[in-house]
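Note that this complex is displayed minus one protein chain, with the remaining chains in position.
So, chain A:
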């Protein structure tokens, strides 16, 4: 997998999803059907560390989205 291209695909795909700002990890697997889930998981987690993406956790489940997108940051008084 070309990592730089994969990063662009992730950002592009997430921006293209209207009305939804947080996604399950499995949604990211679907962007790369040829790749092993573990490879995609590592890239997604790296992108969180780099600040492109962010986690949202209910405690039991984790969702992932573009950093700062959606109402969450404002609603949580974190911005």
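Throughout what follows, a residue touches a chain if its C-beta (ideal position, glycine included) is under 8 Å from a C-beta of that chain, and two chains touch if they have at least 3 such contacts; residues count from 1.
In the analysis below, contacts and distances are computed from a predicted model.
The complex appears with one chain absent; UniProt names that chain "Dissimilatory sulfite reductase alpha subunit" among the candidates "Dissimilatory sulfite reductase alpha subunit", "Copper-translocating P-type ATPase", "ABC transmembrane type-1 domain-containing protein" or "Amino acid ABC transporter membrane protein 1 (PAAT family)". Looking at chain A, the residues touching the absent chain are 24-26, 29, 36-38, 41-42, 45, 48-49, 54-62, 64, 72-73, 75-78.
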